[in-house]
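A single protein chain has been omitted; all remaining protein chains appear in their positions.
Chain IDs A, B and C follow the sequence of writing; residue 1 opens each chain.
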Amino acid sequence: MNEEIAFWILSAIAVLGALVAVRKRNLIHGVFALLVFFAGLSGLFLLLLAEFIAAVQVLVYIGAVGVLLLFAIMLTERVAGDDNRRMTSRGWRWGLVMAAAVFVVLLLRPIQKWPSPEPPQPIKPSVEELGKKLMNPYVVTLEVLALLLTAALIGAVTAAQGVRMPKEEDSQE
Amino acid sequence: MSILGGGIFKGMAVTLRNFVGSYINKKERLPTNDYSWRADGALPQSIGDYPKEKGEQLSDTTTVTEYSRNFPMLLHDGGEPMDTVRCVACQICERECPPQCIYIEKDYDENGKYIKRPAVFDIDVSVCMSCQICVEVCPFDAIVMNSQFELSTPNRFGGLLVRRDDLLKSNDYYHKIHPEEAAARDGKMATEKAAKEAKKKAAAEKAKAAAEKKAAEAAKEEAK
Amino acid sequence: MSLELLIDILIATVPLMLIFATLFAFTTWLERKALARIQNRIGPNKVGIPCTRIGLFGLGQPAADGIKMIFKENIVPRGADRLFHLLAPILALIPSMLVLCFLPLDFPWLNEDSVKAFLLDGAVIFFFAITGLNTLAVFMAGWASRNKYSLLGGMRAVAQMVSYEIPLVLSAVIVVMMVGSLNAGEIAGVQTGGNWFVFSPWGFAAFVIFFIAALAETNRSPFDLPEAESEIIAGYFTEYSGFKFALFFLAEYIAMFAISGLAVTLFLGGGDGPGLAVAPWLSAVWFLAKIFGFIAVMIWLRGTLPRLRVDQLMGFAWKFMLPISILNIFVAGFAWHAEQLGNRYITVITWVISLAVLYGAACGLNQLNRGKVRPREYKYAE
Partner (left out) sequence: MSTAAAPNYELIQQDGLETNLLEVSMGPHHPSTHGVFRMDVKLDGETVVDLRPVFGYLHRNHEKLAENMSYLSSMPFTDRLDYFNSMSNNWAYALAAEKLIEVEVPERAEYLRVIMAELTRLVNHVSLVGFFINDLGALGTPLLYAFREREKILDLFEQASGARMMCNYFRFGGLRNDVPEGWLERAAKVVDHFPIFLDEYEQLLCENEIILSRTQGVGNLSRQLAISAGVTGPMLRASGVAYDLRKVDQYGIYDRFKFRVPYTDGDTGDCYDRFMIRMLEMRESIEILKQALAGIPKGEIMGNAPRVFKPKPAESYGRIEGPKGELGFYLIADGTPKPYRYRVRPPSLINLTVLRDMCLGGKIADAVIILGSIDIVLGEVDR
């Protein structure tokens, strides 16, 4: 019962955050709404007793991605736009179709086993297990990802720095 | 090679020493307590809770130094102030005052004859900058600096305009707040007066001598 | 919802918040008093019991300040983002309050259930995740004020906090590695009996790095660039007044407590100290006393040091702290393996080697970063 209430509240927060993020023309508002969505998601993870994932959700998505987005926005010209545009964009029907398709695909397995769903495995979520999984079967994936991110980081630094010319020898006037 | 952050540690040692020292060696570290120039070398009790408890004699030499100057005052030589006021309303100070905060009107009797005293003598202490130029240019030693500093008033306009009657202070009061300076000034005035009198006397004697001479000559003439 | 659980939660959280809010008030007084004494002043000494002349060393000052803050006019600049201007101080306070739950404070009134509610398995990582939210609040405040100084302060704060989070986490990783757990209670439990992590070369190095990074995270001097008064007025809270400003102030101090508490947990044995066998409740007292040790050092540093420049600050994080903390992780790993052997001589040799490596690396990096900066000699003309 308690969990259900929490679930609905958190879901509502997440959905609302997502909607506002899409809807707001003011970019900073949008980003913060997105962060609210992330926070709601993290709460949902916590509800599933996936502590580590929840923490990482906060750390990476809110802490890192959010700040990254904010910084990117700071570099743009127009931060605040007008909020009076149309609610939907032109291709919204196609978007609806896509969303429905994804939803159906996700629900395919439960629907197949509809009459008698498997009882959920009693799992003991632990950071240790996760760490072992991450370091044993998925180590290559992890490293490749890390390398990619490092490359992206260096690239970003290089791009942001610009080209600094050496000081030209000025002739004395 | 110096240790890492050595300079920072040195600085921290200094601040620690000051922190501890402010409890041990209060006189050196908290110099607002330094009243060593006073006779008893201690903070007057009355200042401790100023302004909650106003000391009676905050403006005399127990709390301010000999040469302390705040705003000017007019001197009189005791008795009814306006009878013995030294000021003759010559208006030199009014002319010399750099911020021009002095306003003087001469006093006249019923017949329109100038009596040597001011009818109006106003100092706007909100303008006055305590420079003491008026004191220095005064040929009559009539205006000197007061050390009264509790002048705050809620009235912005009239409140800081000090009138003649409030400016008048006795020479005794002057002696109380600036003993050395007052003594010197009195001495100077006495010598000047003496010189003047001597001059007068000399002139009188000269006149007398001349008269005697004349008389003698006249006698001589008569004797002839 | 079961009433019992609710009561347990309330028992665990409400006193925690009350205690730290009170400590905040006390700390503001302590800081002003200590700074005053460092600077040869007397400090607050008048405000005591109202309507009497009893000064109580100025202990009434925080209350008076609080009242003043509450009744002060709340000014929102024209053109500011009103919503975010309001939200920023709240967003700043929430994470700092929230992370207090992850500290292994053993108050006598806590029972098993209420403790369990907070001693999550991943407490340490949660701590870092949630303190990271402070960055957003600072940015929000800086952006919403529509003031150039605020914006500069916000940018500085974000850059600084993001940079110093890395050495902060990396030095905490060492302890996590040694204990093999992210659980704050377990980490503190391992160190009971004076077996603190700070008493080992890598632990000490990690402790120093953690402390420096914590100073930067909480915007304390000499890393108080985001609120650098002489340069950008008050940084991101230039446009804040009244209660909103008080909230920022509160958040900053609570964050100080929280990060000091984490340092105590990780390196100084949590509530470990003499006399625990006789009186277990001393644990909380020890914990708070250690936190106040940190606060005292922070105040002392604040009274002594000027602040760094923004590029030097970033340089220090990336060119000094980061390499050292990464090196320290290797040293710690090496030491851990050596200790597994159980040979006393090997342990001693490990200590010596790791000391030498860390010190040498620190000196070398310092030399590299320093450039030509050193005291100079001057000439005299007769």
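Rule of thumb we're sticking to: contacts are C-beta pairs under 8 Å (C-beta built on N, C-alpha and C of every residue); 3 or more make two chains touch, one makes a residue touch a chain.
Keep in mind that this is a model prediction, so the values were computed, not measured.
*Asks:* Would you mind spotting which of B:G5, B:G78, B:G159 or B:G187 touches the chain that isn't drawn?
*Replies:* If we include the chain that is not displayed, B:G5 is the one touching it.
*Asks:* List every residue of chain B that touches the chain not included in the displayed model.
*Replies:* Residues 5-8, 10-11, 13-15, 17-18, 29, 31-32, 34, 37, 65-69, 96-98, 129-133, 136-137, 145, 180-181 of chain B touch the chain absent from view.
*Asks:* In the full complex, which residues of chain C touch the absent chain?
*Replies:* Residue positions of chain C that touch the missing chain: 35, 38-41, 148-149, 151-152, 156, 221-222, 224, 228-233, 302-312, 370, 372-376, 378-382.
Definition applied: only the chains that are shown with their structure count from here on.
*Asks:* Indicate the whole-number Å distance between the mean C-alpha point of chain B and the mean C-alpha point of chain C.
*Replies:* Chain B and chain C have C-alpha centres separated by 59 Å.
*Asks:* Taking each chain's centre as the mean position of its Cα atoms, how many Å separate chain A from chain B?
*Replies:* 79
*Asks:* Could you state the distance in Å from the CA-based centre of chain A to that of chain C?
*Replies:* The separation of the two C-alpha centroids amounts to 28 Å.
*Asks:* For chain C, which residues count as touching chain A in their complex?
*Replies:* 1-2, 81, 84, 120-122, 125-126, 128-130, 132-133, 135-136, 139-140, 143, 155, 158, 162, 165, 180, 182
*Asks:* Please output the residues of chain B touching chain C within their complex, sorted ascending.
*Replies:* 1, 4, 8, 11-12, 14-16, 18-19, 22-23, 29-31, 49, 52
*Asks:* Taking the complex as given, what residues does chain C use to touch chain B?
*Replies:* Residue positions touching the partner: 34, 37-42, 53, 300-301, 303-305, 362-363, 366.
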